[in-house]
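One structure is given below, represented as structure tokens, and several questions about it will come after.
The other protein chains are all here in position, but one chain of the complex has been omitted.
Every chain is named by a letter (A, B and C) in the order it is written, and numbering of its residues begins at 1.
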Amino acid sequence: MATVQDFSNDVRPTWCPGCGDFGIWNALKRAFAASGYGPDEIMMVTGIGCGSKMNDYTRISGLHTLHGRTLAVATGFKLANSAMKVICVHGDGDGYGEGGNHFLHTVRRNIGLVDLVENNHVYGLTRGQYSPTSQPGFKTRTSPAGALDAPLNPVALAIAEGATFVARGFALDLGQLSSLIGQALEHRGYALIDVMQPCVSFNRAMDYDWYRSRVYKVEDEGHDPSDRLAAMARAFEYPGTSGRIPTGILYRREDVPAYEEQVAAIKEQALAAQPFHARPTEDYQALVKEFI
Amino acid sequence: MATVQDFSNDVRPTWCPGCGDFGIWNALKRAFAASGYGPDEIMMVTGIGCGSKMNDYTRISGLHTLHGRTLAVATGFKLANSAMKVICVHGDGDGYGEGGNHFLHTVRRNIGLVDLVENNHVYGLTRGQYSPTSQPGFKTRTSPAGALDAPLNPVALAIAEGATFVARGFALDLGQLSSLIGQALEHRGYALIDVMQPCVSFNRAMDYDWYRSRVYKVEDEGHDPSDRLAAMARAFEYPGTSGRIPTGILYRREDVPAYEEQVAAIKEQALAAQPFHARPTEDYQALVKEFI
Amino acid sequence: MVMIDLTFRIGGEAGQGVESGGAGFAKALTRGGYHVVGTPDYYERIRGGHNFFTIRASDEPVYAIDDEVDVLIAMDSESLVRHADKLSAKGAVVVDEATKIPEGALDGYSGTVARLPLLQIAIDNGAAVMVNTAALAAAAQLVGLDLQHVVGVITENFGRKGGAVAEANRQVAQQAARLAAERYGQVIRPGLADRPSEAQAVLDCNRAFAMGAIMAGCKFAAGYPMTPWTSVLEYLAGHADAYGLVVKHAEDEIGAVNMAVGAAHAGVRAMTGSSGGGFDLMVEGLSLAAAIEVPLVVYLAQRPGPATGLSTRTAQADLLMAIYSSHGEWPRIVLAPHTPEEHFQAALRAFNLAERYQSLVIVLSDEYSSTTVMSRPASLFAFEQVTIDRGKLLTRAEVETLGQPYLRFQMTADGVSPRLPPGNGPQSVYLASSNLHTEKGHITEDPQVAVQAADKRRLKGEGMQREMRAPYRYGPAEAELTLITWGSSYGAAREAMEQINAQGGSANLVQFVDLWPLPVDAVREALSATKRLVCIETNATGQFAHLLRAETGLRAESLLRYDGRPLTAGYILAHLEA
Partner (left out) sequence: MVMIDLTFRIGGEAGQGVESGGAGFAKALTRGGYHVVGTPDYYERIRGGHNFFTIRASDEPVYAIDDEVDVLIAMDSESLVRHADKLSAKGAVVVDEATKIPEGALDGYSGTVARLPLLQIAIDNGAAVMVNTAALAAAAQLVGLDLQHVVGVITENFGRKGGAVAEANRQVAQQAARLAAERYGQVIRPGLADRPSEAQAVLDCNRAFAMGAIMAGCKFAAGYPMTPWTSVLEYLAGHADAYGLVVKHAEDEIGAVNMAVGAAHAGVRAMTGSSGGGFDLMVEGLSLAAAIEVPLVVYLAQRPGPATGLSTRTAQADLLMAIYSSHGEWPRIVLAPHTPEEHFQAALRAFNLAERYQSLVIVLSDEYSSTTVMSRPASLFAFEQVTIDRGKLLTRAEVETLGQPYLRFQMTADGVSPRLPPGNGPQSVYLASSNLHTEKGHITEDPQVAVQAADKRRLKGEGMQREMRAPYRYGPAEAELTLITWGSSYGAAREAMEQINAQGGSANLVQFVDLWPLPVDAVREALSATKRLVCIETNATGQFAHLLRAETGLRAESLLRYDGRPLTAGYILAHLEA
């Protein structure tokens, strides 16, 4: 079985010292090692942003795509090779901003992807502009008078649009985060993990202490993750005025078939594993007959 | 005051006889006439689709844009001419499919637009493919084995993402629909009206009777549109297994400032009305000093 | 010598089944042994408006419809208004008894006006919707086509399930034909008696391409509906389960192209497509394919722009866009096939070329090609023609014998690196990055690697160029006038050329399929013996003439049509004079 060491390579992360992405990195490797899947059995698809460089720093099958297109590329990959586990790792700008439409529709599709979003509430790699999840009033170089848009609520959106696994983690809580990743990898269908990630360079107000004083675990309060409206009530706590950030599994159901389970062509075998012309020769010869 | 006649032109709609868009057309003209605004005071922005041709058939200031880009164009227009009322009229494919990212972010922005979506649960103009709101199992030429994705829930999304006016209408209920449009035109910020629209050519199962037997008015059941979780519970009824389609105002609040109220440059006057160089000459001369 | 050359036109409102009726009639004519070409003309609306479908049938191959109509099947009186002035003297008009003939519409018309109770026959024997069947059956009678061909095509449409409906249609057809025979006999002579011919397929270029894609082993397609590409997506979706494809109608074109890139990276043959507006949205995704070097096929069906433009009309105005769009500079192939069989071939070639160069291949088509059906020998679409060349694709077993650490983006003499898809053991654990990356795949900003990556792209482009084929030549080897075409402008130009030569002129035709990278030497040679060059395109700026000049220095006159309507030989001949 692969160990954390097997998921490590010799590339040194370019993240700022103290960046929350280090925590996520460690949680990922730990969860992978615990999952029993090897680096050639997990495809990590990332977008563009600081945290999207995750697969450059990890020994894993990796696809580092375009800003915002993570989920779309991952969907295509998963449908073509449904034998592999696919995990998306990308920032809030990538996942919820530029990639919002893919997010919205991937959720409904319940395709077997883990979608881990490093939510630092800011655009890191482009040096600090406000993001869809930024707090109202957040002052950045594209919002010098403070951001005006209400922050996006990714977990509420996922619950509203039929997601079957909706969780939140915290970059500093390695135990919880790696457990969430592990459960998500085993989930049937799409699994969102929104991760609270401090950015020490461009979002200094939301530092470790800020998060630590707000996060709590929903399971500690007896939350029932199968109750959709209760999950929504938790989701409404953050972003919002509650002063609390619910973490853990907010909503989950395992009775909805994953998208890939329902597609005839791949019910038995992944496309990538199928022989070149999978059907009898006569079938191909028959195609032209439709036109005669 | 402008009358229905003032909003009528001599272009004959190309819609199929019996199309639900005729009802929406009439409701719009009626609401406009009742609103007190004239054709040069209302900008109707549409996308591409059958119902997006609405502004070709109506005497009104009109912008017929690209498939899916309705809300983005409308946002730019509104910010540049905040003195005009802006109403978006487009299909479910346009608004929720191709235009999903604009939808998601326009909702959060609470910008002063009415967003009327002709939700016929199908792509009409391109001749009948399934849409984001199509029922699971809906068979079309792009889903011959039946649509697999869970249908998008636009009203739940809007409520989840901070919309301040979320309503549903029915193309055949002219009285309710024109009243909703009228209220939406007076709303402070973004107002969604998801309209159940029969398509007689490509979605025959969801015909008038199908809708009529399901729609009900939330106000008839004592719904409190200021209760966000209650609104969400109503939203979860459709799409879903309840067999009911809630109509009327699901959620509403008037205490959130509209986006355009908060932008310094247009607090007092619309950009379009401002003189060319609105600031004193010295201010412009001073710009270069920052670099010396 | 051509004995038979008849043009039929079926006109009516959208929703009256003009297009399906036309396509069915074309098939019926082919079963009688005739060559056909059939083109619809329709508006961006679902019901109402005036649509028509024109079919030319001949005992010799035909390439395009013409301007004159011999038999008009008028499903409404508007059809009489619109098309009466196109009627030839030798023909006939089929129209319902109850249809009002607009004042003066047929004044001076010397052909037969066959007025029949078509609707009544339909209602009496089946249902009102079968009025089409009645009209086509009557027309078959007037031209001496065996009614069984019409009945056969119509009943087959109902497949297994349609026993009763099929039977009713048969009744309607027989009744209508009988009455037409009684009242008018056979109007056209020589008529369309059955003649021997090899089995002909009647199909449009979109479906020919899509069929080719399946035969070529395409296993994944993602797309979003957009006229005129939609029928490719729909064909693939319709055959997905039977042929083991995954076909995804995506949330938008950006989703579609990026899904296709993801699937391609997994090692399966993948494609997407759209029309110009949707293609616009895809170009960033295409640059990702270029950066991570995945094979990708994109079907681009042109229509007039800008923006929404004319969604149901035709144009060839996206050629330079296909070549130059998307940021950064990277090699690609652009093919513009001109017939169903060339679209089929283009599919077979595209998937091979894409894998050989781990690059993008664009197949450029247009609305005219997407809706025009042509009869072509079925043997042209034989599965036996398919050869699969997966280029430098490695299996897990092969990579393990390499004896050295596998480098996914290894620099090689031809710029193409051996490719082991993910999921194939420890060697397949690498990163494919959209940033500049090392041979191993890691992100780098090293200037030398940047140069190497650009050189790699250049080498691929050079390889592609060497593979590109010379244009086709039709007609005499030497001629006073050379017509240059690409894609669908071929058909009408070919007719025009034949007419010029038949009238004692001297013309030939050079048809380009392989447009980019333009095989400059082969092109120069192909055009070396030419005198007057006239480049015929359905755009307003002469894009191919521009390309030709830019790449080879050769100058051609431009003969352009840009009103959204297809070229005809008549149009070309009328505009050649000037």
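Here is the rule we use: a residue touches a chain if its C-beta (ideal position, glycine included) is under 8 Å from a C-beta of that chain, and two chains touch if they have at least 3 such contacts.
Remember, predicted model here, so these are calculated numbers, not experimental data.
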Task: Missing chain: touched chains present in the view - done: A, B, C
Task: Contacting the left-out chain in the complete assembly, out of B:66, B:87 or B:232 - done: B:66
Task: Hidden-chain contact residue, picked from the options C:181, C:323, C:393 or C:470 - done: C:323
Task: Option from C:44, C:96, C:204 or C:251 whose C-beta touches the chain left out - done: C:44
- [ ] Check the options C:291, C:386, C:523 or C:572 and report the residue that touches the missing chain.
- [x] C:291
Open item on the list: Out of C:133, C:227 or C:308, which residue would touch the omitted chain in the full complex?
Closed with: C:308
Task: Interface residues of subunit B (partner: the chain not displayed) - done: 11, 39-41, 43, 45, 48, 53, 55-56, 59-66, 69, 72-81, 83-84, 101-102, 104-105, 263-266, 271-272, 274, 276-279, 281, 283-285, 287-289, 291-292
Task: Interface with the unshown chain - residue positions in subunit C - done: 43-44, 254, 275-277, 279-281, 283-284, 287-288, 290-292, 302, 304-313, 315, 317-318, 320-321, 323-330, 433-436, 445, 447-448, 450-451, 454-455, 457-458, 539-541, 543, 546, 549-550, 553, 562-565
- [ ] List the residues of subunit A that touch the chain left out of this view.
- [x] 14-17, 48, 50, 64, 66-68, 97-98, 100, 123-127, 129-130, 132, 141-145, 201-202
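FYI, only the chains that are shown with their structure count from here on.
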TODO: Go ahead and name the chain pair joined by the largest number of contacting C-beta pairs.
DONE: A-C
Open item on the list: Can you work out the whole-Å distance between the CA centroids of subunit B and subunit C?
Closed with: 37
Open item on the list: Could you work out how far the Cα centre of subunit A sits from that of subunit C, in whole Å?
Closed with: 41
Task: For subunit A paired with subunit B, centre-to-centre distance based on mean C-alpha positions, whole Å - done: 30
TODO: Please set out, as single numbers or ranges, the residues of subunit C touching at least two other chains.
DONE: 240-241, 251-252
- [ ] Could you list which residues of subunit B touch at least two other chains?
- [x] 97-98, 100, 132, 145
